[in-house]
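Other chains of the complex are left out, but the ones given are in their true place.
Chains: A, B and C, in written order; residue numbering restarts at 1 for each.
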């Protein structure tokens, strides 16, 4: 069976098309939508949990989606070391599902915030294998609940283990308060699990794969999928 | 001398007002197998600490601010669920 | 007559559903009997301004609606135009003013929900939203609350649906205090042969309802939007939107429409089940029988009347061939929704409403639609408006030359001119990855169409101050400006949609405004060769008998043959700045006069539609040829404000001489005029642009050149870019 990117969709996902477009069209790799009711991930080599408002984001973002049948398969996949990327709502789902530590709270401003921002690559992971630590990427954000929170102990562990993958910064790479769009602790924009195969981030690399629509820095994240797919592009 | 009080105010959607959040939670609980749940209404709870001379003054102030700020009377109703003197322990809850 | 009906109508009960005595008499005459209570409620809604267009239907024939590009004009849920290669764009604008005045978050949110349903009902996938908002001044707490929550509601709904909000406008004036205007526009894309019309047919076909359960939400919303009693709309239960459900409904509907099992689809908007059933039947020239007992309810104890008039959101009516039922049901369930068969199409032209075995209404569909009375009212311009217009603006003391830069900074931070970023950053404008030109970058938004070389540009506009001073001229300006904004990005306007927001038409002054504004739209559309393909009307926008400024909002959509060849407001250092188009700025109706002298007065700028057409064509051609990548029209605040905004977004200053066509300093800097577009071009292209302009008969005036870290006007002291930006960025703070 061919090795594909699987884009998981829940009721209320709305970033699924963008994720599909980034992988299938811009990267040109075999990609399929994986319905939340599916229970196995046969043929899937890379899992993407896209953005959106799963179950309306009612209760808490990702709180209901994490119980969807497909999430058992995603958990097993992740435990086997399979690469998983959770974007925005997908990041929230992964934290609710305890595949990543911490939680995402309402933006400090209490407002939805859409803009192009910068993040700095802080550490290596599956999803940062095509960028260098220290690189600055310009990506869009679009969320109301993106303020990363974990208790002090967890934050300390993330920092010392090098699990902080992206941090908000200004265009020159300076991590400043006014470059942190949502009040995330330690300006954390994205983290990885201990195995570095599961990454969640609030910015949208999949919306930044074509300069015509604002920038292509996100392409350097999604290309990481190629190594898992072993396909020639 | 004034005292400190803590009030718990519950704000719920008015009867008849659509509660999409409650519906989504109900749906989620059903999918999880909690089929015995027949209805969920989702609202807000505020814990307000206030200085006031006496209980009546505290209650008045809380009622007024619930009306004006905490609840949106067009779609919500509020209730002061409790009003108690603030003790050291309560403050940390 | 329905035999089971015993209830009779209490004297005067019709007034409670906003029907006049004469209208009630007409109902008696048509029916030859008393209506039932349910029928009365249905007449009240269908004959409201909102559904029946009593005051505007007689005016509509004036509007041009044809063109080779038009696939669907007014009359359906939305209009459609061809964009070539077998594709079409579908679009419409709609108001949600009255609900937003009462509950701004939900009012605005459900406004977005409604317009999005209009688009996907046509079979089109929504790809963009715009909005046009008007409030009273922000020093009033209630207005601030309305502004904050309307923006929140628009974002809350659109963001959850995953449709980018790519443009809009926000305007503040006292006339809107307590009666904000909330107009939402949606654009969808569909293949030309995929367009679906809401025309019921096929006797025996099933009528199905999908989406939300029915509650008591917004009972009589349509009626209350048609009387100028702001308290009236409090009486119903406020509608609370559920964008999550709408997202499921959107996906299910689009899948249903391509399945072939669905004959017609109609969303439930104002007057809910009543209007959707009647409109679907009457468009198809058939009858319909539904049973309210089969409608799933959210509430216990609802009457037939309540079910028929509920405005619960996120519902769709389908007409389905009997054998298609299984297929429809399967698709609906796939999207976690449920469906109910609530009736059938009949051949007798009657709309019959059963409640179990009881007939509660039985009326020929056309009584509700074609027989709805229309009114042409006496029109007379209000004397105070005449007086305001005839004010001699030269009597206002002029600014001293040295004062102008400081006034410029103040204007840049004024509510009508300051940066809209605090608004549009609350809207997702990057989702769907089609946004080539985002909010804040240009006069219109530009979207790519995946898989195509072409793209579309869109803008929504209305200078309602001009419309107040001269409704005919002002409405022409609105059309011209919307089209000009599209042209400034390189798009050729294909068609417009309009939303007529006015006060009470039963007053001569109100009718005068409506009548003249519609004529103005018609005249401008003819001259600019853009048809009107859809629209919406909201009358009775008044507080304490004081109407809002007449506000005919115009949404325009244009086509770029090559989306890579577009323009923004951004210029580069070392370019020549050129003004294209005639330039004779006036203070009449200007933002400056309103802001600085607190005067809404004077004759607004004149509009030469032929000159307008020429300058728009020229700029589009230059953009299409790749010569111009920077264009911005001069609008609110005049030429100094336009140049400052360009400098701010570019992060690059300029050195310019303002045209000396007027004596007064204030008019030279801040006077307004139509049909003028600032472009920046490489120095080497300047002569070519001059020649093209001469050929096109468009005045050409070199203003100066870009560069530096400040804006130098008329050789004065440079205003630092940082000062301009700070002023502009913090206007709402």
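Everything below uses one rule, namely that a contact is a pair of C-beta atoms (placed from the backbone, for glycine too) under 8 Å apart; a residue touches a chain by one contact, two chains touch by 3 or more.
Keep in mind it's a predicted model, so treat the numbers as computed, not measured.
Peer 1: Given that a single representative of each chain type is displayed, how many copies of each does the whole complex contain?
Peer 2: Overall, the assembly in this file has the formula A x1, B x2, C x1.
Just so it is clear, only the chains that are shown with their structure count from here on.
Peer 1: Measuring from the mean C-alpha position of subunit B to the mean C-alpha position of subunit C, what distance in angstrom results?
Peer 2: Using C-alpha averages as centres, the distance is 38 Å.
Peer 1: How far is the middle of subunit A from the middle of subunit B, if each middle is the mean of its Cα atoms, in Å?
Peer 2: The answer is 35 Å.
Peer 1: Where in subunit A do residues touch two or more other chains at once?
Peer 2: Residues 55-56, 58 of subunit A each touch two or more of the other chains.
Peer 1: Could you say which residues in subunit C touch two or more other chains, in rising order?
Peer 2: Residues 242, 244-245, 336 of subunit C each touch two or more of the other chains.
Peer 1: What residues on subunit C touch subunit A, complex-wise?
Peer 2: 152, 155-156, 159-162, 242-245, 247-248, 335-336, 424-436, 438, 448, 450, 563-564
Peer 1: Where on subunit C is subunit B touching in the complex?
Peer 2: 102-103, 106, 212, 215-217, 234, 237-242, 244-245, 298-299, 312-313, 336
Peer 1: For subunit A, which residues count as touching subunit B in their complex?
Peer 2: 55-56, 58-59, 63-64, 67-68
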